[in-house]
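A single protein chain has been removed from this complex, and every other one stays in its place.
What follows is subunit A.
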Amino acid sequence: MLLETLLAVALLGAAVVFVAPNRIAGKLAFAISLVPAAISLWLFAAFDGSGNALLEGDLAFESQMEWIQFGDYAITWFVGVDGISLPLVVLTTILTSLAILSSWTPIDERESQFYGLILFIEANLIGVFVALDFFVWFIFWEAVLIPMYLLIGIWGGPRRKYAAIKFFVYTNVASLVMFGAFVALVFGLGDAVSSFALPEITDAMINGDGVQTALFGVDPTTLTALVFVAMFLGFAVKVPIVPFHTWLPDAHVEAPTPASVLLAGVLLKMGTYALLRFNFTMFPTDVIEPFVVPIAAIAVISVIYGAMLALAQTDLKRIVAYSSVSSMGYVILGLIAFTQFGVGGATFQMVSHGLISGLMFMAVGVIYNATHTRMVTDMSGMADRMPVAVGILIAGAFGYMGLPLMSGFYGEFAIFFGSFGSEFLAYAPVFTAAAMFGIVIVAGYLLFAMQRAVFGPYNLETEYEVTRAPLHDIAPMFVLLGLIIALGVAPELIFEMITDAVDPIIANGGDL
């Protein structure tokens, strides 16, 4: 019942904060958010699962209850964690607490509603990672949209209305495509499954005969392939990868800082997590095989194109936003490599990118709070006035570039290592080499921006007095930096449990 407690605390907390007076909402929300954070750390310490949740692994903290029986299919309340989902749960709870701290300064109207929505998002994000029944998962997955839509729409920047609706339409249409595809898959499996529990469906796909029933005149093999493609596209929008990425910069730039932190830190991981859980775990390798090269190509294009787009930006927030497109490309490459280090590294990179991009958005947010501009061209020599905030921004940038002893290095290294030697992916060395080139561009645009904005003589055209940031803005960034370095120095903290859960997926591929 621990996972239920986790969800309940966040949900009830959201309700309490929503009706609390604005004056105390921020502090109350922070205090409440510490409870899920503490519980998730305790879960992390007491974790005793092994294997993959979908592949007959030993689940930790699982619970399953009957919910609805409609026709031939049962829908159950089924939650539990394995080595892939637990690190993401911990990432969510910690990042939420820190995001709440970082919003004390910028959020100055309708506070109780703002913090209520943040806690509501947290609950749903946790739910996405712990759910093991398709419907439970889908409900949490969709429930994330509404609060994020409101966060961007109410507290966002000048073009918030456009950005909010674009975010909502893109991700909702994608969900619809994915939902339809998955339901078709379950119907296609026919009598082989009697519920929407993901492990049961996976078992029918991998160990059973797979889809045997033709639906509406589509033969089973084609149907399986179509479902794979439709689900991939559905998740690709969420990740996002080129060419479905255009909602991301708008949403990021217009969203208030704390929402950006959660958006980049956790929401994007929903897409890659779902890709790993559904597309690359549930489908036998012979279904995936024809799509390997196109997916790898899209991944590499995302890496390079995303980085090039970032290179062309002058808005700090846009730079960080586009670099997320690039980083997510690495994750896709690692997943499609289908090796222990590739998939494990991709999962590690999800956590690592969550921490680093969260840190970057916070640092940009702190600078914006003081200067009210984010344009690289408008500022110069910021290090003079805001040494601590800028120092952290630089540290985050180096983390992005993959400086050894920071988590970004280990994640990217494992991905490249895994994908270079992949036998599943044709032309693996070519793809890997091309993707590695992305690192050069990343270093290029980050250093370029740093040099323009941070160093040199102080010069800022603004009527605002630029002062040092308060402690509650700085402290969360230090926590994140500490975590980034900790994971960089000792990646086995989470990498062991990740590989433990990844190995069964790789084993499905047989002698690849």
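One rule holds in what follows: a residue touches a chain if its C-beta (ideal position, glycine included) is under 8 Å from a C-beta of that chain, and two chains touch if they have at least 3 such contacts; residues count from 1.
Note that in this section contacts and distances are computed from a predicted model.
K.L.:
The chain that is not shown, which UniProt protein name from "ABC transporter ATP-binding protein", "NADH-quinone oxidoreductase subunit N", "siroheme decarboxylase" or "Iron-dependent repressor" does it carry?
P.N.:
Options "ABC transporter ATP-binding protein", "NADH-quinone oxidoreductase subunit N", "siroheme decarboxylase" or "Iron-dependent repressor" considered; the missing chain's recorded name is "NADH-quinone oxidoreductase subunit N".
K.L.:
Touching the absent chain in the whole complex: find that residue among A:Phe61, A:Phe138 or A:Tyr445.
P.N.:
A:Phe138
K.L.:
Taking the full complex into account, find the residue in A:Arg23, A:Lys161 or A:His372 that is in contact with the omitted chain.
P.N.:
From the options A:Arg23, A:Lys161 or A:His372, the contact with the absent chain belongs to A:Lys161.
K.L.:
Could you tell which one of A:Gln113, A:Ser260 or A:Thr339 touches the chain left off the display?
P.N.:
Considering all chains, including the one not shown, the answer is A:Gln113.
K.L.:
Just name the one of A:Leu150, A:Val343 or A:Ile506 that touches the chain not displayed here.
P.N.:
Final answer for the missing-chain contact: A:Leu150.
K.L.:
Would you write out the residues of subunit A that touch the absent chain, in ascending order?
P.N.:
Given the touch definition above, subunit A has residues 18-19, 66-71, 110, 113, 124, 138-143, 145-146, 150, 153-154, 160-161, 164-165, 168, 172-173, 176, 180, 183, 187, 216 touching the missing chain.
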